[in-house]
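Of the protein chains in this complex, one is absent; all others appear in place.
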Amino acid sequence: MQLTSDGAHGIIAAAQDRAAALGVAVNVAVLDAGGHLKAFDRMDGAVLGSIDLALRKAKTAVLFACDSEAVWDYCRPGAPAHALELSNGGLAPFGGGVALTDAAGGLIGAVGVSGGAVDQDLEIARAAAAALPR
Amino acid sequence: MQLTSDGAHGIIAAAQDRAAALGVAVNVAVLDAGGHLKAFDRMDGAVLGSIDLALRKAKTAVLFACDSEAVWDYCRPGAPAHALELSNGGLAPFGGGVALTDAAGGLIGAVGVSGGAVDQDLEIARAAAAALPR
Amino acid sequence: MQLTSDGAHGIIAAAQDRAAALGVAVNVAVLDAGGHLKAFDRMDGAVLGSIDLALRKAKTAVLFACDSEAVWDYCRPGAPAHALELSNGGLAPFGGGVALTDAAGGLIGAVGVSGGAVDQDLEIARAAAAALPR
Partner (left out) sequence: MQLTSDGAHGIIAAAQDRAAALGVAVNVAVLDAGGHLKAFDRMDGAVLGSIDLALRKAKTAVLFACDSEAVWDYCRPGAPAHALELSNGGLAPFGGGVALTDAAGGLIGAVGVSGGAVDQDLEIARAAAAALPR
């Protein structure tokens, strides 16, 4: 299955619904399975520094086919892959990037959310990913 | 006046309507007055190389407060600003980037379109910019 | 309100007055609300490595609409946003970048100071920001 515009729009809408419910303004980035930008939206009032973070979280998730914070297990102090976060132009190994998979478990892209606190971004990204029709 | 999400969405919808009428799939990027990404959408089927071009055309337009192809008058062979296109991380001095202005003529951002032939991209970008409520 | 040249010059003058009182030579960078350079000045004797730091502190402040050292609360060891400092081309999450706001609280830019000890840079940046007419 390939990520479509309809799918991407549904993901963004679900993210923004959850963000509005939480009272935060976020950036939402949707990448395809190749890590290429499919859709992006910045809610009015979201800080500028979070544009790059939303993109980077989604990139981290799609490149490693996992949620962005899982990458931290490899590069945190004492873990075996020191400085992994410097690869690929810089990763964002913290919450808010969620891999998107189809019904068969195939990777079709990722969504990245930034603008709230990390746990809010994570909650929003999960709600967004769950909106993907399967 | 500041560019809002509503304004950005209207611009993208108008661009995609015109692209559909022309039978091409394009990328549309909307930047704010500071050149920061506000919204982006890639239609299904648009080539990957056009993602960067849509972003770059919009950047060219907003940084020089003019349409992207106007920059070519400065850097084409024989013109006075050779290699101007190497500045600002690389410009796209050809059609498809249109500056967005408010009713008072103030710069509020730019739209960049890429995916069709250059004249199609330009037509789509102009139709998109015209959709901005003033 | 937009940051003007008069405002930027007042900020730089206040920074240099304070730096002179402290006996240190600093770089002072003033960015507008979009993170674009408005004015910069390097006092005679300031170290070269601080040029980039002054610019980067100001960028950090304006992109996250806060003082630069506040970003450290997100990315220090044990904090939730590991490697946040790698985003946006590299942040400077320590003292010396101060967001500039107008009387209504709107973000209009940032000032970044580097060249002294971090607490001196911070004191100078705060004195500089306080000089902005409101």
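When the chains are written out, they are named A, B and C in that same order, and each has its own residue count from 1.
To be clear about the criterion, a residue touches a chain if its C-beta (ideal position, glycine included) is under 8 Å from a C-beta of that chain, and two chains touch if they have at least 3 such contacts.
It should be emphasised that the depicted structure is a prediction, and the values quoted were computed from it without experimental measurement.
Across the whole complex, the hidden chain's contacts among the shown chains comprise B, C.
Of the candidate positions B:A21, B:V47, B:L86 or B:A117, contact with the hidden chain is made by B:L86.
Across B:A29, B:V62, B:L100 or B:L132, the residue that sits in touch with the chain not pictured is B:V62.
Here one chain is not drawn; of C:M1, C:I51, C:A70 or C:A131, the residue touching it is C:I51.
In the complete complex, the hidden chain is touched by one of C:K38, C:K57, C:H82 or C:R126, namely C:K38. Within the complete assembly, residues 4-5, 8, 34, 36-44, 48, 51 of subunit C touch the chain that is not shown. Counting the whole complex, the residues of subunit B in touch with the unshown chain are 34-35, 60, 62-65, 74, 77, 80-84, 86-88, 91.
The criterion applied here is as follows: only the chains that are shown with their structure count from here on.
In a homomeric contact, the two copies may use the same or different surfaces; for subunit B and subunit C, over half of the interface residue numbers are shared, pointing to the same surface. Separating the CA-averaged centres of subunit A and subunit B is a span of 26 Å. Computed centre separation for the pair subunit A/subunit C is 30 angstrom, with centres defined by C-alpha atoms.
Multi-chain contact residues of subunit C, defined as those touching 2 or more other chains: 34-35.
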